[in-house]
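Of the protein chains in this complex, all but one are displayed in their positions.
Let's turn to chain A:
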Amino acid sequence: MSVQQSQDTGRPVRLNWRMRIRRDKTLLMMTVPSIALLLVFNYAPLFGLATAFQDYDPLIGVWHGQWVGFDQFRQLFHDPQFWDSLKNTIYLSFVQLILFFPIPIVLALLLNTVLSMRVRNFIQSVVYLPHFFSWVLTITIFQQMLGGAGLLNQYLRSHDMSTWDIMTNPHTFALLITGQAVWKEAGWGIIVFLAALAGINSELYEAAAADGAGRWRRMWHITLPGMRGVIVLMLVLRLGNALSVGFEQFLVQRDAVGHSSADVLDTFSFYYGITTNNYSYGAAAGLFKSVISLLLIWGANKLAHAFGEDGLYRK
């Protein structure tokens, strides 16, 4: 905290930066390793963005590379594949936001109502587990269960019923990947909401119950307002990440539904940039994505502040 209450006026007084550093030096020391990590792995590679404005060749290097200005971007904006993947990214992100985002919240609320710690731990472990599976494994399980030669369809076939083709249908792909994401990540997503629930003062519930508030009224007036800050924060982060819908999940299933349904911005950069040695083109697509993401996260944060929430930081 950089602000303390002045004893005589009651108004906040700012400490000068030396005093703050002296006071917080232990905490600051603790952040050094993560800052070093960030610098080395997140900030230093930013210099590589220069390649988006070059005709980059690894043998020649960035320093001697040929500058081409916005050529890569011009080419990018004329590439129908790029617009397809942008469209897919936004659409898939939107579907996930609507169908995926509320689920961990609901799960957390449900889990919170379970009183027996043993049952609660058991459920928690079961729903956490898929988070530790890789996407390859998750998709293999889905393929074994729901695939054309999977358990369900072989059963349907052997009983002379028509088969259900969800794994290779491009039109329902958004539902499929959201379903997979829910199965794999929803359990993990509840952690932060459970923490928010634990932070709500239990006296509030007792007081409300004494005043005759029922279960639903308590949830509406105590639980949800208590979680609102965290929900908004998660929403801001989610929006900022809207253009990062995932990579492996799409890479693995690209051949199953076809590239025009499965390509998102990240796989676009991979296939049309890296695998064809067109590094600058991939970098341009990546940079475009970063700029849009930055705008999104900035906008979402503004919105959070407008609603009186903290967002990413307190105003």
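Note that contacts are C-beta pairs under 8 Å (C-beta built on N, C-alpha and C of every residue); 3 or more make two chains touch, one makes a residue touch a chain; residues count from 1.
Operating definition for what follows: contacts and distances are computed from a predicted model.
Among the names given as "Lipoprotein", "Rod shape-determining protein RodA", "Na(+)/H(+) antiporter subunit C" or "sn-glycerol 3-phosphate transport system permease protein", UniProt records the absent chain under the name "Lipoprotein".
Only one residue in the set A:Thr172, A:Ser244, A:Ser260 or A:Ser290 touches the chain that does not appear here, and it is A:Ser260. Within the set A:Phe53, A:Phe250 or A:Tyr271, the residue that contacts the chain not displayed is A:Tyr271. Seen across the whole complex, the unshown chain contacts chain A at 55, 57-61, 66, 80-81, 143, 147-149, 153-154, 157-158, 167-168, 170, 253-260, 271-272, 275-278, 281.
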